[in-house]
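Removed: one protein chain of the complex. Kept in place: all other protein chains.
Now for subunit A:
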Amino acid sequence: MSLFHKSPVDIEILLDGEESRKHVEIPNAAGSGSKTLNDRLAVYEDGETISGMVTLRVKEGKRVEHLGIKVAVIGSIDMIKTSGGNGSGNSSKRLSNTSSSVSDARKTPVEQFICLSYDLCPPGELQHAQNFPFMFKDLAKRYESYRGKNVDVSYYVKVTVARKSIDISKTKKFWVYLYKNVSLPPAPIVNNEESHPNAETTEENGADGASSSKALTGGLRKEPKPVKLDIGIENCLHIEFEFSKSQYSLKEVIVGRIYFLLSRLKIKHMELSLITRESSGLQPSNCLVDSTAIRYEIMDGSPVKGETIPIRLFLGGYDLSPDVSCNYFNVKNYLSLVIVDEDGRRYFKQSEIVLFRTR
């Protein structure tokens, strides 16, 4: 836009201490041609103050009238419109005049869960460069930033110069990580029935997806109970798939084993993959998108009865999405065991695991 129509005001948003902050590299919007470019975004966490400086520059010798300058911090859930869903269509109209989301042109905001703004400057005239500091103190961020196939959760600071004609605005994206502080001391919290679920619910409102696995872990407090899955095809294959627990921090290692009780398949190889399932939209027309985040061969060749195949999968090195759940979409992770036989047939078993971020 700016290429064709030179904006009279140049807006620059600088976040405090931006250079020294932790950054993430997020692939640039999937839809827009430039695939190779990565966005480098500063990382914030829940409750952190976002402060910075807005610099407005006017062309030399020009003055620009404005109806006031506002700064806003916005957290929004953007979606690709799905099959003319009624809810999303409504909300997009209602929300703003900008038709596309900040990050991806194809996605349109469905909900702005944060929208805080205040005026930096009353209506007036801009004559030369002017700096305006801004600050959103202790900003609560409900969701972690997310960029998926169908859904984005994005945060940005938006500065708008209101004018009579077209408003001039500039956004500055940042990234939010939500750290779960619960699993730091999982063991010490003994016998305190309240603390554990408490800690979990602070972040996620009734994590539906995790409820089943929670039921598994609920019984034992001291140590996470290993998950044991009995998988089999009658008279053909019978294995025990066992891994240490059902909830992992993103830095953790999945350790487990596969025990072959019966194997009549001619197995070519076996792999473990981590599937991130993003489901978006409301119930009747929700859209499921699976993406394989990790693909990890754990066995080569065909074992016989009695063999135990070790599993060790470091999660830390991968770019994974922790589980998210909200009204509009949720993200779940599944551990999937895939056995490929010599004829190319695939046999698989998925088991949900909860991923969360820790410091």
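Structural remarks
One rule holds in what follows: contacts are C-beta pairs under 8 Å (C-beta built on N, C-alpha and C of every residue); 3 or more make two chains touch, one makes a residue touch a chain; residues count from 1.
Note that in this section contacts and distances are computed from a predicted model.
The complex includes a chain that is not drawn, and of the options "Vacuolar protein sorting-associated protein 35", "DNA replication complex GINS protein PSF3", "Elongin-C" or "Ras-related protein RABF1" the UniProt name matching it is "Vacuolar protein sorting-associated protein 35". Among A:Leu237, A:Met299 or A:Leu335, only A:Met299 touches the chain that is left out of the view.
One of A:Asp10, A:Asp290 or A:Glu307 touches the chain omitted from the figure, and that residue is A:Glu307. Contact between subunit A and the absent chain runs through residues 267, 269, 295-304, 307-310, 312, 314, 317.
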